[in-house]
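The excerpt is restricted to a subset of chains, each kept in its original location.
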Amino acid sequence: MFFHDKRLQYTVRCEKPNPLFARALQQAIGGVEGEIRVCLQYLFQGWGFRGPAKYKDMLLNTATEEIGHIEMLAYAVALNLENAPASMQEEAAGASSVVGAVLGGSSPTASIETLLGGMNQRHLLSAGMAATPENCNGVPFNASHVYASGNAAADMYCNVAAESTGRVLACRLYHLTDDPGMKDFLSFLIARDTMHQQQWLAVIEEMGGSAALPIPNSFNQANEATDFSYVFVGTNQDGSPPPAGRWTQGPSLDGKGTFSATVGVPHGQEPVLGPARPDSGAQVEQMSAKPPA
Amino acid sequence: MFFHDKRLQYTVRCEKPNPLFARALQQAIGGVEGEIRVCLQYLFQGWGFRGPAKYKDMLLNTATEEIGHIEMLAYAVALNLENAPASMQEEAAGASSVVGAVLGGSSPTASIETLLGGMNQRHLLSAGMAATPENCNGVPFNASHVYASGNAAADMYCNVAAESTGRVLACRLYHLTDDPGMKDFLSFLIARDTMHQQQWLAVIEEMGGSAALPIPNSFNQANEATDFSYVFVGTNQDGSPPPAGRWTQGPSLDGKGTFSATVGVPHGQEPVLGPARPDSGAQVEQMSAKPPA
């Protein structure tokens, strides 16, 4: 069961509201690198966890923190929309003018058309100047991005991946703005992404590090076609060898094999399907094809 | 530019066609853990790669291999559909009967209704007994699952994540079937997933291992709120401490900090938005709210 404190986890302030930056911030809410995704991902991983209880606890603690990150970002978006244009005809000057505030504020060189064209129009039309669960292009979040595999190690790598792309995004947003309040807020999100990258890697280390590999480590490798398990397959048209690197020589990282490289060749047959069956909706000509040998 | 050899990378055979297993195999084609995803992911990572050329080459080699994996799976699906029912009234007996072949073959206890209800009906209705670019529930693949961040290390972790969930899926499919041809084919896919997990980890090692962290390593950590960078935040309602582990003590994995743990508290303000603006489509009552202090 969950509870709420009205205050934010960290201070969020905005000196120069900018509807174009509001749109950019949406990527951190509803983008694939964003906070709705990690929040739901950690929740579902925790709720479905089977195994040592402390990992479940850990997942739910961080999942709960992430709900508050969405909360802060939603506030940041709304602050950046405070003075967004609601009309193409709002006065371009005048002390009391909303547009004047925008033009004289964050975006001195931007016209009304630039703002209306460049913003997420749903911020105005659907939400009345507030955040939406969408990415920076207005595409709504889709929960297929919630990875919760039932395999603890696979899930940890999914989490590292999510926090890595998440921190890349936060750094890009940091560079994109020069609003001091936004920069301060983003410096906090960046720090938390640092920790979250670290903590999922720490779980992997605790779960055995290389002994956790290959994932899942519960599959009997005697059932695997191990001739193909540690060889890099090149697919250059001219038959030239693939690029050499750590992955083409030396012991494999799971300690169970030795890397090598080869030029790929077909080991299989030419795939042939039988003729189309009567009443299957095909053309007549497709039904008389020779069946596979 | 790409080229094609008619033969498959590995042999694909099926002794006991089973439309329920055909549906399950679709997860490996169009599911988020599947081959269309990794294929497009490696292609877009390679095509957009900036940095040392050998990583781009490596990405495109494996991406090219993955197209052939989709090819094999599509064939495997079609083979499992060879004798799927096209009619609820097909004869339940008789040597020449399609249904007889199914009933006497892979699924001796399954009725026509079971097969029709349990299969991906688009295999019959939309594709005429062939594979579709969908997952096991018939949901089409969505390219938002292609992660290509422009950050080489983040991308590598995304790839490890994809191959980890991919190998978990392939192992589950291996356990699900007892068809020898299918098991043999899956043992090959499992082996390739082993290698692909290993090779992306090898790239991370070659790119510096812990020196690559936190991702992106190009962001100046002086701009980060480092007080929050290596501390696990607990969110237990009763204020009890969060679960202890490798992530709450000892040096951080990037060698740049020391893990600790804390009970989370709000550091920020209560977020308050201004009243609704005139002409913004709100209710009258929303416009007279007191503005934030």
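We call the chains A and B, going by the order they appear; numbering starts again at 1 in every chain.
As a convention for this text, a contact is a pair of C-beta atoms (placed from the backbone, for glycine too) under 8 Å apart; a residue touches a chain by one contact, two chains touch by 3 or more.
Everything numeric in this text was worked out from a predicted model, so none of it was measured.
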Identical protein chains across the whole complex (2 displayed): 6
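Following the convention adopted for this analysis, only the chains that are shown with their structure count from here on.
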Chain centre separation in whole Å, for subunit B relative to subunit A (CA means): 12
Subunit A residues within the subunit B interface of the complex: 1, 3, 5-12, 32-33, 54-55, 57-58, 61-62, 64-65, 71-72, 75, 78, 82, 86-87, 98, 128-130, 139, 142, 144-145, 147, 149-151, 153-154, 157-158, 160-161, 164-165, 167-168, 171, 174, 183-184, 187-188, 190-195, 197-199, 201-203, 205-206, 213-216, 218-219, 221, 223-237, 242-247, 252-254, 257, 259, 264, 266-271, 273-274, 276-277, 279-282
